[in-house]
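Of the protein chains in this complex, all but one are displayed in their positions.
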Amino acid sequence: MVKTEIRIIYGDTDQMGVVYYANYLRFFEAARNEWLRAKGARWRDVEDTHAIYLPVAEAKVNYKRPARYDDVIVVETRLGDLGKVSLRFDYRVLRGEDILAHGHTIHACVSRDGDIREFPEALLAQLRV
Amino acid sequence: MVKTEIRIIYGDTDQMGVVYYANYLRFFEAARNEWLRAKGARWRDVEDTHAIYLPVAEAKVNYKRPARYDDVIVVETRLGDLGKVSLRFDYRVLRGEDILAHGHTIHACVSRDGDIREFPEALLAQLRV
Amino acid sequence: MVKTEIRIIYGDTDQMGVVYYANYLRFFEAARNEWLRAKGARWRDVEDTHAIYLPVAEAKVNYKRPARYDDVIVVETRLGDLGKVSLRFDYRVLRGEDILAHGHTIHACVSRDGDIREFPEALLAQLRV
Partner (left out) sequence: MVKTEIRIIYGDTDQMGVVYYANYLRFFEAARNEWLRAKGARWRDVEDTHAIYLPVAEAKVNYKRPARYDDVIVVETRLGDLGKVSLRFDYRVLRGEDILAHGHTIHACVSRDGDIREFPEALLAQLRV
């Protein structure tokens, strides 16, 4: 599990005075970038090295408590599932002890032409560490 | 069912050359605003009139095909479920005949203090039309 | 002069209850896309056809009155200046008769390698119409 800290700015909030719901997907992206960095890789390098892409096939967020301006939130990221042609990341967003949201993204493994492909063995080995 | 047209700009895309995944939640919001407008109401007026809020409790998107710069996409919005204390909108995003994505948002009905409340009868009547 | 209508959503606002200041640059982009479309061209096609890019070299916004949720704003776009290697667009943002903001963007004409280039004659002719 990898933790990523994010400081909320005005630009993240909406007129309800809380973080706009779409921005959690931005936070999830920042968090899975850091998860991968903790494995010694950059998202883009993985795609370049293996000539694959990992586009998001599904994203889901459950919102429990609002995040607010100037909060420091923490996104906890886990590799939830690693299949032959897709993987899932699970996320929890916390402020201190409070869970603000949780969710997941499912990523397909595709070739540059967009065809489904199996993960290269070398990549699987790296992700499983 | 209500249709909302959206023109994709550079600012919606990312370096993969496609619309960034979080922006579909922006499109969903624009689309449910128009759904409500078709019922003769504005989202904010509903909240003000009935002293309630309808925050998003859950959001889900399934991504099928990428939307690209300058595409005109159409978001089809339906009221998927209308319970006593929550409602669900279902969305389909199309470019011509192609389905690009589908998803839903679930909204809780809460008081200004954040407590769960039943929908006012007058609001239910308006939404059911 | 070309007019572009934009409907403000929650996602455009911040917790001050007004449109977040960075979003005016999104509106400017949507507006210059429409300005170019009115000349019979798409921004991207111009770049592809002439093997040039028109990145923003400078952007400026003066904020006069706030735009709010559900407002329909109009962005008026004019070609302010057309030099040999750069051009400027001037924008005014209105809600009804009220000017909410005005500003400009200056775009350089560069090759794919990022070197400054003179505008192709065919493009100049098209933009001058």
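A, B and C are the chain letters, set down in written order, and residue numbers restart from 1 in every chain.
As a working rule, contacts are C-beta pairs under 8 Å (C-beta built on N, C-alpha and C of every residue); 3 or more make two chains touch, one makes a residue touch a chain.
Every value quoted in this text rests on a predicted model; they were computed, and no experiment measured them.
K.L.:
Using the touch definition from the header, name the shown chains in contact with the chain that isn't displayed.
P.N.:
Result: the unshown chain touches A, B, C.
K.L.:
May I ask which residue of C:2, C:38 or C:59 touches the chain that does not appear here?
P.N.:
Of the listed residues, the one touching the omitted chain is C:59.
K.L.:
Tell me which of A:44, A:64 or A:84 is the one touching the absent chain.
P.N.:
A:44
K.L.:
Residues on subunit B that touch the omitted chain in the whole complex?
P.N.:
Subunit B touches the missing chain through residues 10-11, 13-18, 20, 22, 68-69.
K.L.:
Can you list, in ascending order, the subunit A residues touching the missing chain?
P.N.:
Here the touching residues of subunit A are 7, 9-11, 25-26, 29-30, 33, 42-44, 69-70.
K.L.:
Which residue numbers on subunit C touch the omitted chain?
P.N.:
Looking at subunit C, the ones touching the missing chain are residues 16, 18, 21-23, 25-26, 29, 53, 55-63, 66.
Keep this in mind: only the chains that are shown with their structure count from here on.
K.L.:
As a test of understanding: of all chains, whose mean C-alpha position lies farthest from that of subunit B?
P.N.:
C
K.L.:
If you average the C-alpha positions per chain, which one ends up nearest the average over all of them?
P.N.:
Here the chain at the core of the arrangement is B.
K.L.:
Measuring from the mean C-alpha position of subunit A to the mean C-alpha position of subunit C, what distance in angstrom results?
P.N.:
Taking the average C-alpha coordinate of subunit A and of subunit C, the gap between them is 32 Å.
K.L.:
What whole-Å value do you get for the distance between subunit A and subunit B if each is reduced to the mean of its CA atoms?
P.N.:
23
K.L.:
Which positions in subunit A are in touch with at least two other chains?
P.N.:
Residues 16, 18, 22 of subunit A touch two or more partner chains.
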